[in-house]
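Only one protein chain is missing; all other protein chains are in place.
In this document, chain identifiers A, B and C correspond to the written order of the chains, with residue numbering beginning at 1 in each.
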Amino acid sequence: MCSVIGLFNVPEAAKYAYFGLFSLQHRGQEAAGIASSDGEKIYITKGRGLVTQVFDETKLTKLIGSSAVGHTRYSTAGEDSVLDAQPIFARYDLGQIAVVHNGNLTNAKQVRRELIKEGAIFQTFMDTENLIHLIARSHKEHLYDRIIEALQQIEGAYSLILLSRKKMFAVRDPYGFRPLSMAKLGDGWVVASETCAFDLIGAEYVRDIRPGELVVFEEGKEPRSIQVFEPTPHKCIFEYIYFARPDSNIFGKNVYKLRKAMGRELAKEYPVEADMVVPVPDSGVASAIGYSEESGIPFELGIIRNHYVGRTFIEPTQAIRDLKVKMKLNPIKNVIKGKRLVVIDDSIVRGTTSKKIVNILKDFGAKEVHMRISAPPTTGPCYYGVDTPTKEELISSRYSVEETRKYIGADTLAYLSIDGLLRSVGNDLSYCMACFDGNYPVPLKE
Amino acid sequence: MCSVIGLFNVPEAAKYAYFGLFSLQHRGQEAAGIASSDGEKIYITKGRGLVTQVFDETKLTKLIGSSAVGHTRYSTAGEDSVLDAQPIFARYDLGQIAVVHNGNLTNAKQVRRELIKEGAIFQTFMDTENLIHLIARSHKEHLYDRIIEALQQIEGAYSLILLSRKKMFAVRDPYGFRPLSMAKLGDGWVVASETCAFDLIGAEYVRDIRPGELVVFEEGKEPRSIQVFEPTPHKCIFEYIYFARPDSNIFGKNVYKLRKAMGRELAKEYPVEADMVVPVPDSGVASAIGYSEESGIPFELGIIRNHYVGRTFIEPTQAIRDLKVKMKLNPIKNVIKGKRLVVIDDSIVRGTTSKKIVNILKDFGAKEVHMRISAPPTTGPCYYGVDTPTKEELISSRYSVEETRKYIGADTLAYLSIDGLLRSVGNDLSYCMACFDGNYPVPLKE
Amino acid sequence: MCSVIGLFNVPEAAKYAYFGLFSLQHRGQEAAGIASSDGEKIYITKGRGLVTQVFDETKLTKLIGSSAVGHTRYSTAGEDSVLDAQPIFARYDLGQIAVVHNGNLTNAKQVRRELIKEGAIFQTFMDTENLIHLIARSHKEHLYDRIIEALQQIEGAYSLILLSRKKMFAVRDPYGFRPLSMAKLGDGWVVASETCAFDLIGAEYVRDIRPGELVVFEEGKEPRSIQVFEPTPHKCIFEYIYFARPDSNIFGKNVYKLRKAMGRELAKEYPVEADMVVPVPDSGVASAIGYSEESGIPFELGIIRNHYVGRTFIEPTQAIRDLKVKMKLNPIKNVIKGKRLVVIDDSIVRGTTSKKIVNILKDFGAKEVHMRISAPPTTGPCYYGVDTPTKEELISSRYSVEETRKYIGADTLAYLSIDGLLRSVGNDLSYCMACFDGNYPVPLKE
Partner (left out) sequence: MCSVIGLFNVPEAAKYAYFGLFSLQHRGQEAAGIASSDGEKIYITKGRGLVTQVFDETKLTKLIGSSAVGHTRYSTAGEDSVLDAQPIFARYDLGQIAVVHNGNLTNAKQVRRELIKEGAIFQTFMDTENLIHLIARSHKEHLYDRIIEALQQIEGAYSLILLSRKKMFAVRDPYGFRPLSMAKLGDGWVVASETCAFDLIGAEYVRDIRPGELVVFEEGKEPRSIQVFEPTPHKCIFEYIYFARPDSNIFGKNVYKLRKAMGRELAKEYPVEADMVVPVPDSGVASAIGYSEESGIPFELGIIRNHYVGRTFIEPTQAIRDLKVKMKLNPIKNVIKGKRLVVIDDSIVRGTTSKKIVNILKDFGAKEVHMRISAPPTTGPCYYGVDTPTKEELISSRYSVEETRKYIGADTLAYLSIDGLLRSVGNDLSYCMACFDGNYPVPLKE
């Protein structure tokens, strides 16, 4: 998971990119970067850490020009994150280009192999580098045509923004896996992964970039739209469940409202007699409110989240039990003691965290813990840009619901059904639910 | 506002202090420090920044011994924070001592002046230094008697923990302004500002240190209690309203539950016809749940808080409107649009932030904004350890409720009455409410 | 100017690379990097700053394997130094490669343009990237042949070390502009820019890589030598004059000894009646000793150099006169007062520093200042890897010696003649002296 932002024809574009990225920080805390253009040259700064750590006034001031693209990167293990931060910048035969990418190409290895066979060199581990090579190797005269040619060779999930010295291009894959929205800011334009970025910088939402659509931004002209591919929408439903900020509209719908709807459906499908509905914060809050409203069981913020995070490897010799979970989450003993709880979470991945949460709740005196998950069991990994564990590590790929319940130690456990999930999104069938139902719209090559 | 923690007879005490301070981080983000003792010598490390920034494995490992005291410090302007971080450590005629302090002495200047007259030198701006001087100058033979003698010379608010090479002393002022609780951890003891620290490290709450009580911890003995002063409880009610973490028990009562009770009283006193109850997160959440339950108006988490804070001074030339508030709080447009909102906050200090919140809500389409404050108007500053602005800066000291309403632009505005607040805490009259009612139990000298 | 080092078949090669680079630090303080191979994979770390700042134990420990290449980079203005640090690492059709480069390609722009025309993308500003592209695009089967093919397409100055997963290749351009020596360390081999690196790590010098030679290091075999190009030696004479450490042997000759010889020749050519010979430290010391020995005028270390450097932009409003020079160099007033000085420096570039030195010497009471430069006037820029100013900025390209003397305020000024310089190096004509005589052995394309 990552976030992208682009600004065109906005004075001091890099500063707006900075604030936009700040509001998209939840989509990636590992690295951040911004490239800007003043029409003559592209400027770039990227680095490890949070947006506010990578940039300061001095660095932003050097990113001159009225167009910019930015990126925040999600943590991925093992690689040198400075080299693998985005934007990727390159000089090529049409000049200079900077690209930001949210998603994952399913034929990346194949394309890379072919490019390498033709003599291309790869300096990063990022799929995005493929795209720039394809553009650079195209024999078309115009960048616009080259981008289209390149897109025809890649498969998978991509919400991309490309910045040349004088233009900006925003494009979404034909499935529309990842979100990408468009807004007006003064006389210029903004494109971003989530609409919460528009709210912060005061841009006005216009519409989503459509699946398979390429939008070209050029000075003195209105944005031009080309439907490069026939759209076959398979929008990532997990954006609603976990990734996106509740104040964002994703694929045209408000995340908070949908989460509440999922909570409501969950209450209908799996009611239980209990004293209170308690969310695992922050992602379970909206669903819990929905569950509470539907069931009539009071909502209580019975688990407190500590936001002063920071990786810690310090531990006393006599290890503190469940330390890592406790550093983030602490139940309110006085509230839950002797009570029957409906605990709402968005997913169970490996099961280890859920097990610890149930454990702590019981330790703190909860009489019953009824775990309710506002999504179906995650049975398969995502190939489209979400950093999920392998199939083997996903508890629901190996265990039945009952086995999972036993493992985590809950009194009851229930997941929202796929039908229930569909009802929450208005029975709209245009979503990808591969991680739940195994129907992968685009197969992974290798 | 600050936090203190002390551990006695706990192997690797400093590491437990570290985790305890981590859970008390909300009580001070400016500086942190820990002093430990191995019975022979006191070790100390302190510095600017968050607990996880000041300490690492290497530094903690050097803080050897089975007793420790720790401190987090709230930001105060203008002074050199490295010198003014706690614990304060000193060598004196009985050996070595380290002290941590939460509170504010009302006769600090007077005592300091007298000490200075007698030839004392002061190297910090902290009240705590007074105490060490008084202890050092006492002619009593035992530290225990000297502490008592020193306490008799200071006035105001203090929850103190003193560490000598072989003992630990915890003491609360006769008014009990600031909280201080005691717990058991293995064979040892923990003393901390809030009980949430006990939860993280797995200590078991025993009782609060009483107003005017001194508890002495000594190896091989049970903690010994001395009631140094006749208790005249004036516990800070603002701990419930704003400071403490909802999962803590303060003065024996759960913060979350009391906040809900305040929300309920507020709903009874100032009902309003509306579509939803929306808290200003995070401190307004519990009261909003209470207000919602009492009024029957649905609770909605209609404003999202961004926790990736960080001071920013970067702004485009064409300043983004209400930038600072927006970086922290973003309303969900889709949820509030066209709706009549009851917005719950814990206090209005200068009025500027509330004005901006109302402004953004209206911008985002809220039809009506009914501001409800879960506490009475703040009309006076605190002299007992809370960093409030001067009386002149407090909007409620100059403006009536109606004038304040106009200033912030809300449709209606109401504060919980003092009676309502009292009802929320079970009509217990042992609280200090000086910031609301002007009854200062201890006058400020100068 | 930069430095390179390579180690093959040396356990913990990266750690030896680290110490080697430490001793080559004088050839570049802007950035440093090391890539290692364990036979299966290439590992890399690079960053801004001194070798000791970029690396720590943890980072070095991750660079596993028994072969490694390293680089220190000289400051060049304007570009993002993280991206432009070396080694350059790439994946390509034969696997993985890391390259370090000292020098400057004269047809870099041309080659780059052609590569770009063929669809290559460039992510850095470094010439080295050209080479990797050429290797990757070659249709030869073996890396060895590809390197040769690539070398045939580049022109200019290069001392290169290439690391693949299983082999290492060291090569010097046919002119041999930049030095590159070879040594034995245990069962393995070391290649480095200067022999002082061998001294530190205890490697035994074997011989120099020859101009136009490629040496291949492969496990279980003796290093294999291929004379790729007919050697037409034009070794950079400026290495002796300024760059190299006096304890290094460059092109088979000891730098310190040659500098002394230059000083001697200078004394023969431009004797003067004076009281003492004073070097501008550190680079002028050896020549000054030579001048003193030849002339019989006593050598005095009359100017002290402060090595606690650090860029400073702080200055009082009432600026300190000649601050920047004074922070680095301070004459000993008591020694020079009333004395006639022969001041020995290695070159006059823009003239501004020399002017300030003369100024300070006179301020401190020097009776006469006879400036003697241990090299001919620098009249042209270097295209072969030295970061010289443009021709216009070089004072000797615009001013006669007499005009320069007037400008810097010296009583007399003399430069070592080209003949004198040649005599110092034993009348060996195999040196490039383009910066002095304008005879550029390889023209700059564009």
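Operating definition for what follows: contacts are C-beta pairs under 8 Å (C-beta built on N, C-alpha and C of every residue); 3 or more make two chains touch, one makes a residue touch a chain.
Source: prediction; values computed, not measured.
In the entire assembly, the chain absent from the figure touches the shown chains B, C. When the missing chain is restored to the complex, the residue among B:I64, B:A90 or B:V401 that touches it is B:A90.
When the omitted chain is restored, the residue from C:L94, C:L301 or C:V349 that touches it is C:L301. Considering the whole complex, the residue from B:I64, B:A120 or B:V401 that touches the absent chain is B:A120. Within the full complex, the residue among C:D38, C:E118, C:E149 or C:D199 touching the omitted chain is C:D199.
Mapped onto chain B, contacts with the missing chain fall at residues 44-45, 47, 80, 82, 88-93, 116-117, 119-123, 132-133, 136-138. One chain is missing from the display, and on chain C it is touched by residues 11-12, 15-16, 18-19, 22-23, 25-26, 29, 50-53, 55-57, 60, 196, 199-202, 245-247, 249, 254, 256-257, 285-286, 289, 293, 298-302, 304, 306-308, 310, 312-318, 320-321, 323, 326-327, 330-335, 364.
One rule holds for everything that comes next: only the chains that are shown with their structure count from here on.
Take away chain B in thought and the touching chains that remain still make one piece. Comparing mean CA positions across the assembly, the chain most remote from chain C is B. More C-beta pairs touch across the A-B interface than across any other pair of chains. Here the CA centre of chain A is 48 Å from the CA centre of chain C. Note on chain placement: the centre of chain A and the centre of chain B lie 36 Å apart, centres being C-alpha means.
For chain C, the set of residues that touch two or more other chains is empty.
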